[in-house]
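Heads up, the thing below is written out as structure tokens.
Excluded from the complex is one protein chain; the other protein chains are retained at their positions.
On to chain A.
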């Protein structure tokens, strides 16, 4: 009797363990407004979104090609509004918990600007001269 009980308990624990094991990172979480976010996880996700947007914008700007400093600001506006829209409208998180708008919007900003400029300058120079 005792043994069967312990086996049952073991099985339960095992199941729990497995459930816990599969939870760390899922793509579905990225779009789930109910998911709970760790500060580090959210920061990483925002960082990578910014880098991807920067790379895409840089490649696109260079391929078209668009010319002029104004496009840097257009990129910044696009990237910032994507980030803002993502965490405020899709995730619906409370920004106060994560250090305010400034901290969230700053995540990966400098790296993304340099990445964007690099992609833009490279594609522009290589494809159009």
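Following the convention adopted for this analysis, contacts are C-beta pairs under 8 Å (C-beta built on N, C-alpha and C of every residue); 3 or more make two chains touch, one makes a residue touch a chain; residues count from 1.
In the analysis below, contacts and distances are computed from a predicted model.
Missing from the rendering is one chain, named in UniProt as "Calcium load-activated calcium channel" (options: "DNA-directed RNA polymerase II subunit RPB3", "Proteasome alpha-type subunits domain-containing protein", "Calcium load-activated calcium channel" or "NEDD8-activating enzyme E1 regulatory subunit"). Touching the chain that is not shown, out of A:60, A:76 or A:118: A:118 (per the contact rule at the top). Checked against the hidden chain, the listed residues A:37, A:71 or A:84 yield one contact partner: A:71.
Where chain A meets the chain that is not shown, the touching residues are 39-40, 43-44, 47-48, 51, 61-62, 65-69, 71-72, 97, 108, 110-111, 114-115, 117-118, 120-122, 124-126, 128-129.
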